[in-house]
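Shown below is the structure under consideration.
The complex is shown incomplete by one protein chain, all other protein chains being positioned as in the whole.
On to chain A.
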């Protein structure tokens, strides 16, 4: 059922919902952007639907709600340890289709990789329900259509934002009651059906081709261009890497916590092992790794779909103006060329 809901009414609903849920949405942090007098848009808990930034893409993805940047796993003393606690509240996340699909990719990584469920991920993920936000615009870095991630049915509510009114589709019965007295309307969520940016995915059929792809000259370009900053992977909804380490409280060297913190495959020390040996030594190596991971490896391993969902945030956040979609297209051109040479 769908309803026309005023902002005021929605805020009342939100107030009710907040008794049971932590409600996260992309919100604006004024003047907190990378450059002076620019804003930062990222996920945080909201107090009003007016806070939700629905007509600009957020700089960071909703993954940080479920896969926190810094997450304490357990606390330890000399003789015992205690698992970190989370509260009983459920979680409601406002998200676009690409992000909901992105979180599905995270599910695969955290819950299905090697038949081993990651409990710290799972305990948050199990609480999550989504509020689907309509994409009112196809932003010029989006390529969800090419990645097949422009649609989803994993949502409880779907919302189209208007100036002072919202159109709300209620899919999950749990939420019907909140809107019962509202005016029923004929609203169905519209998924984006075309992107300005089209991406052609590379067809890498065998190990031989993969080997050739490894040696492509195009990667070398990135030695001069990519600064290894990791902004792309931090913004990416599907990047899931982290480093686990023990933090010792300085007041008592035997007490501390084990925590995990995001890591980036674009950083120089990502593949560093004891003894200082590292197997991806240049920005070109790391760029190749990330690209292939997003549009080759993951699918090879898990089958159905590519890891990248085409949200385009990596492109938006790269201050060296490296476009990921253009990089994939370049790769595909090269693969096609190589293919022709073989034939």
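As a convention for this text, a contact is a pair of C-beta atoms (placed from the backbone, for glycine too) under 8 Å apart; a residue touches a chain by one contact, two chains touch by 3 or more; residues count from 1.
As a working rule, contacts and distances are computed from a predicted model.
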One chain of this complex is not shown here; going by its UniProt record, which of these names is it: "NADH-quinone oxidoreductase subunit I", "Anaerobic sulfite reductase subunit C", "Putative hemin transport system permease protein HrtB" or "cysteine desulfurase"? "Anaerobic sulfite reductase subunit C"
Of the residues A:40, A:53 or A:185, I need the one that contacts the missing chain. A:40
Give the residue, chosen from A:94, A:262, A:296 or A:324, that touches the chain omitted from the document. A:262
Out of A:224, A:247 or A:342, the sole contact with the unshown chain comes from A:247
Out of A:69, A:86, A:180 or A:342, point to the residue that touches the absent chain in the complete complex. A:69
Footprint of the hidden chain on chain A, which residues? 29-37, 40, 42, 59-60, 68-70, 229-231, 233-234, 243, 245, 247-248, 259, 261-264, 267, 317, 319
